[in-house]
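Here it is: the structure, laid out below.
For this depiction, one protein chain was excluded, whereas all remaining protein chains were kept in their positions.
Letters A and B name the chains as they come in the text, with residue numbers starting at 1 for each one.
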Amino acid sequence: MFFYIYIMIQQYHIQLPAFSRGFHIITDHILNSVDQLPEKGVMHVFIQHTSAALTINENADSTVLLDFETVFNKLIPENVPYYRHIIEGSDDMPAHIKASLLGSSVNIPVKNGRLKLGTWQGIYLCEFRNRAGKRNLVITVIS
Amino acid sequence: MFFYIYIMIQQYHIQLPAFSRGFHIITDHILNSVDQLPEKGVMHVFIQHTSAALTINENADSTVLLDFETVFNKLIPENVPYYRHIIEGSDDMPAHIKASLLGSSVNIPVKNGRLKLGTWQGIYLCEFRNRAGKRNLVITVIS
Partner (left out) sequence: MFFYIYIMIQQYHIQLPAFSRGFHIITDHILNSVDQLPEKGVMHVFIQHTSAALTINENADSTVLLDFETVFNKLIPENVPYYRHIIEGSDDMPAHIKASLLGSSVNIPVKNGRLKLGTWQGIYLCEFRNRAGKRNLVITVIS
């Protein structure tokens, strides 16, 4: 005689292909990298880098992605005289700041085996380097 | 003979009433929508929209809420010529950017049946649209 309590933490390490500088929807990359999602829980996606970020925003009109790139470049300009950390190029320090403004992780509720994103929500990779390599993500599903 | 391990994920889908553009404290809306909180855990609150956000900030002086609105409008101005995504009005693209700057979710520790917010912390709904509708939240409590 025993109780069976079905609780699980699933964790996945995935590598995104190198993306160009800019904002990219990666919802399908993530969904294709995990097993069947649980009935109820939370998915935590974490990026192991300091010059790229994750955020959630609109998944339909691709001009939104272009506007994100424009606005973040205006908000955190390159080639201003006050940066000290410029050894890796003019995109380096702005990339660090942008990464922290958007954050290194997103949390998304899971219900009935699906991410409970809103209709217009997608997961963005925010790539801030001019010549970036592959990016590593750690996905943890708590259910 | 058995072990009893009390672990639970509780999930709630709630709809906030339509709020005016600006910043609004919704801590009580959230607390009134959930059952008794557990002894120990984390509450994850997620907003299913891309033109509104959640954040945690000061809960006492209402001028803070007004200053948030002023500062975010200066930080991400409307009616600038570089937006491409303007089909839904001048508040549309700025709303998307502001939403990602603040984020679509907050995580708050839970202890002894209460949110472990600091004395001066409250949960904000950040409404960036001029004429917004009701907003859907998904609350997940892991304990």
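The definition used in the following text is that a contact is a pair of C-beta atoms (placed from the backbone, for glycine too) under 8 Å apart; a residue touches a chain by one contact, two chains touch by 3 or more.
Here the structure is a predicted model, which is why all the values come from computation and not from measurement.
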(message) Which candidate, B:Ile14, B:Val34, B:Ile56 or B:Ile139, sits in contact with the chain we can't see?
(response) B:Ile56
(message) Need a quick check: the contact residues on chain A for the chain that isn't drawn.
(response) 1-5, 7, 9, 11, 44, 46-50, 75-76, 82-85, 87, 93, 96-97, 99-101, 103-105, 107, 136, 138, 140, 142
(message) Please output the residues of chain B touching the missing chain, sorted low to high.
(response) 1-3, 5, 7, 40-42, 55-58, 61, 63-64, 66-68, 70-71, 74-75, 101-103, 106-109, 111, 116-121, 124, 142-143
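Simple rule for what comes next: only the chains that are shown with their structure count from here on.
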(request) Express in whole angstrom the distance between the two chain centres, defined as the mean CA positions of chain A and chain B. (result) 19
